[in-house]
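Sending over a structure as structure tokens; questions will come in a sec.
What you see is the complex with one protein chain gone and the rest in place.
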Amino acid sequence: MSSHDLSSSPAPARSSCRSCWLAAPGLLWMGLFFLAPLALVFAISFASRGTYGGIVWELTSANYLDLWHPLYGKILGQSLWYATLTTAICFVLGFPLAYVIARSPARWQPVLLLLVMLPFWTNFLVRTYAWMILLRQDGLANSLLIALGVVDAPLELLYTPTAVVIGLVYGYLPFMVLPLYVAVERLDPLLVEAAWDLYASRWAVFTRVVIPLTMPGIVGGSVLVFIPSLGSFITPDLLGGARSMMIGNLIQHEYLVVRDWPLGSAVSFVLMAIVMAAVALYYRHAARTTGPLEGR
Amino acid sequence: MRRGSTGLSLVSSLAMVFLYGPIFVLVLYSFNAAHLSMAWRGTTLKWYAALWHDEALLAATENSLLIAVISTIGATLLGGLMALGMERMPLRRQQIIEGGLVLPLVIPEVMMGVALMLLFVMLKMPLGLTTVMLGHIVFNIPLVTIMIRTRLRKLDPALREAAADLGANSWQVFRHVTLPLLRPAIWGAVLVAFTVSLDDFLVTFFTAGPGATTLPLKVYSMIKSGVTPEINALSALLLVMSMASVALALHLQRREV
Partner (left out) sequence: MATSSTPPFTVSGLSLSSTPPTIDIRGIVRRHGAVTAVDRVSFQVRRGEFFSILGPSGAGKTSVLRMLAGFEDPDEGDLLIDGRSMFGVPPNRRPVNLVFQSYALFPHLTVLENVAFGLKMRRVSPTLIEEQVRQALTMVKLLGKEGRMPNQLSGGEQQRVALARALVNKPAVVLLDEPLAALDQQLRQAMQVELKSIQEQAGLTCVCVTHHQEEAMMMSDRIAVMHQGRMWQVGSPREVYERPCSLFVSRFLGVSNELPGTIGPWVGEDRVFRPTDADQMPLTVRTVSTEPAGRSATLSLRPEQIHMAQERPSTSDPVLAGRIEKVLFAGSDTKYLVRVGRDRFWETRMVSGTSLPSFAAGDPVFLYWSRADARLFFE
């Protein structure tokens, strides 16, 4: 205590915190341009649509009931399916990558991590567009498949659910790798060797030791991939067809094309509820697993 | 796990090819002379030249830069002050604000876009450059606050106590110790905010009026009307720009003492 408390506690707590007021403008801004609009969306989701697209302030739950229509249900269902599939594929691709990076020489680790993160920092639109070039009828993917003799005629790749999932995996893979890397890096290699020494097969080592101990990273990465995948707009808009619409496209469609703002707002809130549930799940898991092994 | 390491390396190499292949192909084809087919017809810079003569594109670039500059300045000021102000708050209040700051980063961007659009429509504000800037400041404030806060927390509190002990008043402590030590983090935050603003599509899409076309909006409408080599060239330029700013941001972070 005597050694470090001299430098760990902040200056004496004065009764009023004058410097705290510095946060006020930013908080005000976020309240006005973030919380207020969200509240507005929430309010509108209980209003009715006017004849020409406006809003009629009549309290109703009709918008939420409308969501039970099979058409919306299908879009919601396939959004969840695409996001789940994306998360799973990201895990399968990302885990080996994270493992290799975490076990590579210390001075290479930042470089490799940077290589994984770099595409994320480039324009999302452009990255999605790159797949349009690759996947279109006369694109590189089809040329390659024909040259290899896998298929005779070009496949319909673009504007399919496959293209959407590829685009989502491509967009959010870095989100999976980063938390997994952190988790694997913290995993003591001696534990793996100890399990091996105790007659565990490689599969058993993976499922009984590596997976449980990297669980925080797995949960974190999955949430980080699942959330933006579920709410994505650009990827299904550019790579998907009319049949592979996702919630994001539905919201945009209701707002800008159909101009049914109340319904669009209701869809937005359903999306937000799912996202918040995923975040809550993550925090609960994080709180539970901050045990002696992970605690820092 | 030595025996498994070849398998692991193989999958990771594939993942790397997967990450960089499409970008590489995109850049490569921006130099292809062929107009419509994917067949290689020799190298050319004409698509880049064509961009230079596209008036609408130049106007969009100007809009993008203006929005990025203003929103970066606004967010850095508001977010930086917020980080400083939060420091002395009771812990519970700090946690609440921090949780609130994560919200804009996790909620779907589409939703942020429509929510802002609704607000502006309700407030009868004409959609245009101003509304886009207001919106960009919203998603940049959390980024700036979190980055500067992270650095603030890593600062040894003894440094500021030492300055006070040596006779510095609270302004002098800030001016001579806190600010210089935060500088790399501030520049890092500026670059991140600038890049994110420059690349943003969705919030801009919903809050921009007809006159306020930005670069990503322009790229989107070009893509929607058909794949052309000009888009390849423009995309390649945007890629280079983002990568350069990330490289600069990382360089600044590394200089942090």
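Each chain carries a letter (A and B) given by its place in the written order, and its residues are counted from 1.
Rule of thumb we're sticking to: contacts are C-beta pairs under 8 Å (C-beta built on N, C-alpha and C of every residue); 3 or more make two chains touch, one makes a residue touch a chain.
Treat the numbers as computed from the prediction; the structure is a model and nothing was measured.
From the options B:Ala34, B:Leu105, B:Ala158 or B:Val240, the residue with contact to the unseen chain in the full assembly is B:Ala158. One of B:Ala34, B:Leu166 or B:Val240 touches the chain omitted from the figure, and that residue is B:Leu166. Of the listed residues B:Val177, B:Val192 or B:Leu252, the one in contact with the hidden chain in the full complex is B:Val177. Considering the complete assembly, chain B touches the hidden chain via residues 156, 158-159, 161-169, 172, 176-177, 180-181, 257.
Note that in this section only the chains that are shown with their structure count from here on.
Note for the complex: chain B touches chain A at residues 1, 3-5, 7-9, 11-12, 14-16, 18-23, 25-26, 29, 37-38, 78-79, 81-82, 84-89, 97, 100-104, 106-112, 114-119, 122, 134-135, 137-138, 141-142, 145, 156-158, 160-161, 164, 170, 195, 199, 201-202, 206, 216, 219-220, 223, 227, 231-232, 235, 238-239, 242-243, 245-246, 250.
Taken together, the chain A residues at the contact with chain B in this complex read 6-11, 17, 19-27, 29-30, 33-34, 36-38, 40-41, 44, 93-94, 96-97, 99-101, 114-116, 118-119, 121-127, 129-134, 136, 138-140, 143, 170, 173-174, 192, 202, 205, 227-228, 230-234, 238, 247-248, 251-252, 255, 261, 264-265, 268, 271-272, 275, 279.
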